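Apart from one protein chain that is not included, each protein chain of the complex appears where it belongs.
Labels A and B are assigned to the chains in the order they are written; within every chain, residues are numbered from 1.
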Amino acid sequence: MSFDKLLDLVNSYGSLLLNGLLTSFYLTVSSYLIGFTLGVLISIARTYGPRLVKALCQAFVELTRGTPMLVQLFLIYYVLPRVGLTLDPLPAAIIAIGLNSAAYQSEYLRASMSSISYSQWEAALSIGLTKLQAVREVILPQSIRIAIPTLANELIYLFKYSSIAYFITVSELIYISKFIGSRTFLYVEVYSIIAVIYIAFSIAATEVFKFIERKIAIPGLRISTRL
Amino acid sequence: MNDFLTYIPIILMGVWNTLILSTVSFLLATLLGLLMAFIEVFSPKPVSTIVDWVTRVLRGIPLLLALLLVFYGLPRAGVALPNIASAIIGITIVDSGYQAQLFRGAIEGVGGRQLEAAYSIGLSKWGAFRYVIVPQAFRAALPGWLNEFTIVLKDSSIAYAIGVTELFTQAVHVAQVILDYLQPLILVSIVYFSMCYPLSIVSERARRKLLAMGVAAV
Partner (left out) sequence: MRIVLEVSNLWKFFGKNPVLRGVSFSIREGETKVILGPSGAGKSTLLRCINLLIKPDRGSIVLDGEEVTAPGVNVAKVRSKIGFVFQHFNLFNHLTALENVMLGLIKVKGMNKSDAFKVARESLLSVGISEDLWSKYPAQLSGGQQQRVAIARAIAMSPRLVLFDEPTSALDPELIWEVLGVMEKLSKEGMTMIVVTHELGFAMKVADEVIFMDSGAVVESGPPEEVILRPKNERVRRFMERMQYVYSLK
């Protein structure tokens, strides 16, 4: 593997790779947002909801966490058309990865919710807040703060795992690389280049999140980092 | 439906490879991870920083990419291995990064006060490791370690990308033949779930029990 070849690759296919990277970002952020929103709803439903809702949510979470993301991806892309919902690869990937992330994020949030002592709940109710208000104004803000390190990790994790969209022909970074590889036969070179990209992103993102965590920490309250 | 029933055994043949792939990679990754974790915690600054960065690099690569790199890279280096071996190498490398982080957290969770106490009764550095730190670190790491195994089990499906005939690959191949993805996918979902769910229950119980005992379970 020579340096010249690498440079050549970057020159000729740089813009293509950039497109792939942008697609990966888009995929990651979209699924993460779906995961977060749904995750919050599910965690609240599982902690405070009626029994039937709790059970359904639990079933969803356990099934999703107990099966590979690939299986879920293929189910959404290849099986949903049978009930009339045919999706393009990218939306299918966003939904599948988003649902998967929701299952995990709901668990992180649920854990942090239950770590908030019952007395915060009592205090909230005692000044006359309704249950809904108590959750929104007191429990949720604290839960999210506590879960931030894990939720931040989830984003970085998703960036790596979004690569499975490759399997349903989404033009994310690895898929593009394979294409370039098939054209130039310089598979190892291209893969090495994007490996560096992934690693650089992971490390940089981790540092950024550590910084943000420090900045928004509730003064005086020390949060333990790993759940 | 009848059509599918005849294919079930074909799909289930993949379980064997899934188990081999997962178990071998996982155990190798455990050894590597333990090694890196110990070096990181008990070595002087320069060495431990290097190891820390190594684990960060390992954790920064998507598994799919690692598999592809190994698959295409080994032949270039003149090594010809069966696909499953490449997959084992790929999974081991990536997972060892996560396991190193897991064990490091567990070891650090045991805490300096334990070390102090160990020294104060006259144990040597090595004795302190062996009799005080390691047993407690293992206990603390157990739930996370079991959880990590379920992750490897599920991620083994990605080996589909390099043609390893594990469970998921078999399902997809059958689906392409009978032109139905639903049944094969449901079947393998059941298999994966029945392997992963019990493990996650055990891991959760272990974690709760350890926390109740005051152990800083990771």
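Just so it is clear, contacts are C-beta pairs under 8 Å (C-beta built on N, C-alpha and C of every residue); 3 or more make two chains touch, one makes a residue touch a chain.
Note that the coordinates shown come from a computational prediction; the quantities given were computed from them, not determined experimentally.
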Chain not shown, its touching partners among those shown: A
Residue of A:12, A:37, A:114 or A:133 in touch with the missing chain, whole complex considered: A:133
Residue of A:19, A:47 or A:142 touching the missing chain in the full complex: A:142
Residues of chain A in contact with the chain not shown: 119-120, 122-130, 133, 137-138, 141-142, 145, 218-221
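We take it that only the chains that are shown with their structure count from here on.
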Euclidean distance of C-alpha centroids - chain A vs chain B, Å: 20
Chain B partner contacts - residues on chain A that touch it in the complex: 1, 62-63, 65-71, 74-75, 78-79, 82, 160-161, 163-164, 166-167, 174, 178, 181, 187-188, 191-192, 194-195, 198-203, 206, 226
Partner chain A, residues of chain B touching it in the complex: 56-57, 59-65, 68-69, 72-73, 76, 105, 150, 154-155, 157-158, 160-161, 168, 172, 175, 181-182, 185, 188-189, 192-193, 196-197, 200, 218
